[in-house]
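Report on the structure given below.
One protein chain is absent from this view; the other protein chains keep their places.
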Amino acid sequence: MRQLTTIAMDGTVFAAILFLISVGLTLVFGVLRILNVAHGGLYAFGAFTATTLAMRLLDLGANPYFTYLMLLVAPVIVGVIAGPLIERVFLQRVYGRAEAIQLLLTFSIFLILDDLIKLIWGTKPLFVSAPYTLLGEFSLSGIRYSWYQVVLIAVAILFGGALVWAVRGTRIGKIAVSVINDREISQAIGINVNRVYMGSFTLGAFCAALGGALIAPTIAVAPGFAVDATVLAFAVIAIGGMGNLEGAALGALIVGLLRAMAVHLFPEADLVVIYLAMIVVLVIRPQGLFGQVELRRI
Amino acid sequence: MEAKRLPLAPAVGGAALLLVVPFILPDWMKFIVTLAMAKFVAVLAVALFLRANLVTFGHAMFYAVGAYAVGFSVKWFRIDDMVVLLLLGALLGAGAAALIGLVMARYREVFFAMLNLAFSMMLYGVLLKLYWLTGGTDGLGVGRPTFLGYAPPREYLRDFLYYTTLGVAGIVIYVVHRFLASPLGFYLRALADNEIRIEYSGESVRRVLYVTYIVAGALGAVAGVLTAFTVGHIVPEYSFWIQSGDFVFVALLGGYGSVVGPLIGSIAFEFIRTYASKYFPNEWQMTLGIIMLAIILFRPGGLWAIYEALAARVGRRPSEGRRA
Partner (left out) sequence: MPDESILRTINLTKSFGMVTAADRINVEIGAGELVGIVGANGSGKTTFLNLITGYLTPEAGRIFLMGEDRTGLPPRVITRLGVARSFQIPQLYTNLSVLESLLLSLAAKTDTGAGVWRPLYRQPWMDEGVETLGRFGLEAYAHRPVSELPEGGRKLLDIALSFALRPKLLLMDEPTSGVSIKDKFQVMDTLIKVVEESRLTTIFVEHDMEVVQRYGRRVLAFNEGRVIADGRPEAVLADPDVRKAVLGRV
């Protein structure tokens, strides 16, 4: 029973992290129909930026509670700079081209971002623990957890909810959905598709960076941690259905719980179990749990 | 549009050059070219999929299958014969592909890429964690191979490896060339254009993809066998998605529209990587990324297309000069 609680708690925390990592990726795919391999790089940029800003702040002697502000400011900076830059300068040129090319384009950007991080921040790991330790810990079934982890879960739920509301409830969201469903008709009725694309990608970049920023206080950020996150994000959205927000949540939950189970019960299988789940889901339902199939009209 | 015959002069020239490399280049360069030719075989497999507008981010799994086949054979069965292991590797690669292909042939586009990724990362996880079997992150060491029973003296081992790899690369080029000139090869290209027309011709798209997948799996494993012996050390990273990404990158760099393009791309890539990672360890990935961006945005045909464009211009010049 105790183990069940531990697994449930661990799984949920991990799921929250996964959701924050993946939601941006699925959003970009949903609107632009492009799988952004560079997503992991933006995530890492968010983490590093947030960490550095927080560290500077603490060096300057500011109130440690301001580091939380940095966790929100950093992703905005990254999103607003990287988003339009990548979308306008690079992505735009491969719309409509073969998918292989689009994938390779984002893969190249990933490689560039990965090295940029090394150039800007060096290769030594960075760690700012203030946001994490500041909130203190509590005990559950004899295991100690941090309140920060609970905050992560809360943020994931709130943020996910906000996104869903934004897509379903707001005018901008409905415009985006219109573009998703039929780009040509959207253009014909006067929607500025280019701006929707840029906005969506920027939002996706922001989400990626936000994920990185929020996770940064829990681990030491080092070059290369983007790589793991990228592949996990792929697995989550593939399972949930690419382009689907609820799917990302469900996928994150599934992967999170599975990983928690593996870590506590079969530690050697913790990597394998995630990919096995991905394969099982994709074989039974190729479009993912909440994904949609398109039948070509002839 | 007609069946592209390999332009004769450069092909002969290139082959001649490769034949004499061991006599003119220093050892470490020989190593790089050997490695490049070994990996080229896997890149060619990836190029096959690219022709059908399919990207695989998981071909490293077959590469790892071949490499670990060598590792296990050497470690447990004391089999270290190059020819035997090449055949065994090809068989295992084809077998694995035959199994996975049953699932894979149903998918396209991003899902094809992702599912391949998933399988390869699963293999990576297994190779990493079962350390008592695979040596985990330490990997397996592979000693010197024999060639049909003959154990060459140490000074000539590099050359033997070089010529074997060259020979295998040559055979592979021939086989793939015929494959692409066959009906199935053309159907593979047609797959990128119009699957409906294929089905309405009575041919099965799944079958086309399945057969290609098996061929590609065998090629990937052969590359793994050659690399295992060349490098002498096998690690789980052979199955990592970055390795798959490298294969795709090289296919793009060299130009996946031709059979020889990937070879040029592979050699270029290995040299760039050796120099760059030595002198610019923090920038060489970025260099790769920038080169790839440049190719995608300006010359999608890769190095081969650049060469073809140059060759066409050179061909035109004599007639331009002839003005009375």
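The chains carry the letters A and B, assigned in the order they are written, with residues numbered from 1 in each.
In this text, a residue touches a chain if its C-beta (ideal position, glycine included) is under 8 Å from a C-beta of that chain, and two chains touch if they have at least 3 such contacts.
Owing to the predicted nature of the structure, the values given are computational and were not obtained by experimental measurement.
**Q** Specify the residue from the set B:Arg158, B:Arg189 or B:Arg299 that touches the hidden chain.
**A** B:Arg189
**Q** Which of these touches the unseen chain: B:Phe147, B:Phe179 or B:Phe271?
**A** Of the candidates B:Phe147, B:Phe179 or B:Phe271, B:Phe179 is in touch with the missing chain.
**Q** Give the residue, chosen from B:Glu203, B:Glu237, B:Glu283 or B:Glu308, that touches the chain omitted from the document.
**A** Per the contact definition at the top, the residue touching the missing chain is B:Glu203.
**Q** Pick out the residues on chain B that sit against the missing chain.
**A** Residues 1-3, 178-179, 181-187, 189-190, 192-194, 196-204, 207-208, 211, 215 of chain B touch the chain absent from view.
The rule is simple: only the chains that are shown with their structure count from here on.
**Q** Using mean CA coordinates as chain centres, what's the gap between chain A and chain B in Å?
**A** Spacing between the chain centres: roughly 32 Å.
**Q** Under the touch definition given earlier, write down the residues of chain B that touch chain A in their complex.
**A** Interface residues on chain B, with respect to chain A: 50, 53-55, 57, 103, 106-107, 109-111, 113-115, 117-119, 121-122, 124-126, 128-130, 192, 196, 241-242, 245, 248-249, 252, 282-286, 288-290, 292-293, 296-297, 300.
**Q** Under the stated contact criterion, what part of chain A meets chain B in this complex?
**A** 29, 35, 90, 93-94, 98-101, 103-105, 107-112, 114-116, 118-119, 123, 227, 231, 234-235, 238, 242, 268-272, 275-276, 278-279, 282-283, 286-287, 296, 298
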